[in-house]
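This view holds just a subset of the chains, kept in their places.
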Amino acid sequence: MDRFKIRTDLALEAKESFEEDNVEIRGVKIEETFDEESEVQTTTVVIETENGAKSMGKPVGTYITLEAPSMDFPDDAYHEEVSKILSTHLKKLIDLKEEKSILVVGLGNRDVTPDALGPDVVGNLMITRHVVKEYGTIPFGQDTIHLVSSIIPGVMAQTGMETLEIIKGVVHETKPDVAIVIDALAARSTKRLNRTIQITDTGINPGSGVGNHRNGINKESLGIPVIAIGVPTVVDAATIVNDTMENLITAMDESDRMKNLGGALGTLNTAEKYELIRELISPHLNTMFVTPKDIDETVKRISFTISEGINMALSQS
Amino acid sequence: MDRFKIRTDLALEAKESFEEDNVEIRGVKIEETFDEESEVQTTTVVIETENGAKSMGKPVGTYITLEAPSMDFPDDAYHEEVSKILSTHLKKLIDLKEEKSILVVGLGNRDVTPDALGPDVVGNLMITRHVVKEYGTIPFGQDTIHLVSSIIPGVMAQTGMETLEIIKGVVHETKPDVAIVIDALAARSTKRLNRTIQITDTGINPGSGVGNHRNGINKESLGIPVIAIGVPTVVDAATIVNDTMENLITAMDESDRMKNLGGALGTLNTAEKYELIRELISPHLNTMFVTPKDIDETVKRISFTISEGINMALSQS
Amino acid sequence: MDRFKIRTDLALEAKESFEEDNVEIRGVKIEETFDEESEVQTTTVVIETENGAKSMGKPVGTYITLEAPSMDFPDDAYHEEVSKILSTHLKKLIDLKEEKSILVVGLGNRDVTPDALGPDVVGNLMITRHVVKEYGTIPFGQDTIHLVSSIIPGVMAQTGMETLEIIKGVVHETKPDVAIVIDALAARSTKRLNRTIQITDTGINPGSGVGNHRNGINKESLGIPVIAIGVPTVVDAATIVNDTMENLITAMDESDRMKNLGGALGTLNTAEKYELIRELISPHLNTMFVTPKDIDETVKRISFTISEGINMALSQS
């Protein structure tokens, strides 16, 4: 069945859209834990088979999602807690027992506030590669120091190059053992904005179509393991409209007042409804995004939380 | 009648919403001109009476709107043309025959891309007040030099103060003859984004309700004439949803396929439909905005165009 | 005697220049403490009389200097220690037992790296005034919340206005009880750069001449107590040259090889030597400053340390 897929960068949301339909997904394992103290909900989705990948619209691999509802508030102690949890997961996904050379890539456009997450994270990292290369581990007073380097590749409108071209070049030249890629994501729902961190060992896979890995920033394209850390900071404008329409349709089915109204619309299936909406919305909307008005403060705070998580993970041997 | 008002910062759009309904507005005079060469459409709306103000939801005064459809393209010559037109209108609204002291205020949040228009404009202005105060007009080789000063007051979340408090303080201390206030606006329609400049002698009037001038940045609150220059760079998220719904309703009325669907919805009037939508959309949406993905380049370009227009107007005696 | 005065923004350095000459200063009390653990040296200079002020070239008041030699290193724990010490001193200089309204002013040019300290500090503050004004102290869960507001006035080349004019206007309009003013300073010696914090209750007094308080940002000009926090981030270019010359002269007096060389130069007194140097250096130098190549990282770190110190002091009742 070629069912209609709604675009989301979050595996968690892809999973949920199945649950809504009460569909079981073979080849996909899900585990949920909740930390009472920090109120952080951790969902681990493991896509184990190509079949599972096909169903989910995401490559085989591990997707860890931290839902931290208070992450958009300015509470330092809380953010430190989230940094620690992030650092724990990173240490599980990257083998840091031996000295590693790690390239951190800050994707996105530093001049567009919700897209500046990646560049901002990189700006707060502890960069060590050049020091270790010149002076060894002595300045750090530790036996093992990971070689951390970083790059902010910019976006195609600024560079004229695919982000992948730049990263491939840098990887080719500096030969890191692993890459960590930070990116601002698009969520399916406004209620997840700036409250969720997704960590995955599958890298970045735009379009997320199965069998289309080559344009992605992943092990296949770079030749080294790629850990991606993403936070949804925007929702596509079309998604917002879609959500409201769905609420309308649901309301039509439920409310008495709207019953005769909903009748006809209700006969459309999800794909048909989405198609209908696409026809109705302004073509401009496809190039637009929705984001909260205080996105500057939120991105500043969360990028700091992620930097700290990475610093914690990489500074311990 | 307390008719339902859809929020827009543009007098042009307020006017259009009346035309849709074929309502005549007493006390409002409209004039339109089109420049073949630059393809700039200029609409001047003069609200002459309190009655007209009440109907339009905007204070008595002159509203000039330049619609420059190519303004979001990177064409230097075109932008210079728009700067010239802007400068001509400014010279009509401000009496610059004698030496004037002019405070230019860059409203908005420099850290949120579409809101950085005001701060960006101020960053490209020719500031002269301190030079004239110290050395007179000699360094400029002209007899009359206007004293141009500027301030970027920031936003309340950053300063803890109302923008008006800061501007009032600066006006009280430096006693300019006139203020020019630059701001990013919210449009009613995505197709107007980054293509329209509104110039008005009524200042900034948030909420735009008649009889509510005191919270505005205007002659009443500052004690000096206030010219406002605004460019719509965002659309409210709720507006986007509303637009699609209206398209849906229109389509329902027109299309055969949708006829029986539209019947019921069609019986609602505009206000009822808007209320219905409000109920359906996520409460988060009220704190969100919609903006194009390339907003960084657009704001950079347009802010430069406006700076140049102001520089032209104020540097000629 | 109208002895020659070398320009420094640090009371500590003014004091030292006396000590070099073995001159006692009446009306000036000095106290030094050293914290073994943090290795922070605290020097408190209290100028008690107008006579003392005249000798020191600085107004009557208290000058606390923290010398934290490791402050230009990236050690978070160390910086937190310095924040705590700063916060303790602020609480001594400002009476915070009752609810106070406090305006924090970030002086300097955000576009010139070593001068961006003030703006950067303000960017990390917890701003509360607008929240308390709208919702009271309930959102904070405390009985007493100080009303913190802030402003980044910019520099005269950008605004066309004296910084003092802008601050006076804002104070006039918002009526804070006390102002805290943050500024990047010029040091007398490169070894003090980015390692010293000066806290004083005398505000900012450019030129620092006695009897010239009116151009300063202080109690006399603003009508409220003004606490100034400063960090030397630059040295005047002329000072650098002067230092080398002095080393030359000292070397001439001491070294055998240079003895016959120094004879003549050695007969000049300090003022004559400085005058000689002034004649020799390029006139351009007066508009130039000297700063370390890694000033971006240092200013970022220290501004964060100061923000934290202020946040600590003002968030406790």
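Order of writing sets the labels: A, B and C. Residues in every chain begin at 1.
Basically, a contact is a pair of C-beta atoms (placed from the backbone, for glycine too) under 8 Å apart; a residue touches a chain by one contact, two chains touch by 3 or more.
The structure displayed is predicted, hence computed values, not measured ones.
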item	value
Homo-oligomer size of the whole complex, from 3 visible chains	4
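Simple rule for what comes next: only the chains that are shown with their structure count from here on.
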item	value
Separation of chain A from chain C, taking each centre as the mean of its C-alpha atoms, in whole Å	44
Distance between chain centroids, defined by C-alpha means - chain A, chain B (Å)	36
Numbers and ranges of chain B residues touching at least 2 other chains	157
Residue numbers on chain A that touch chain B, as the complex places them	109, 111-113, 157, 189-191, 193, 237, 240-241, 243-245, 247-248, 251, 258, 260-261, 263-265, 276-277, 279-282, 284-285, 287-297
In the complex with chain B, residue positions of chain C that touch it	122-123, 127-131, 147-154, 156-162, 165-166, 168-174
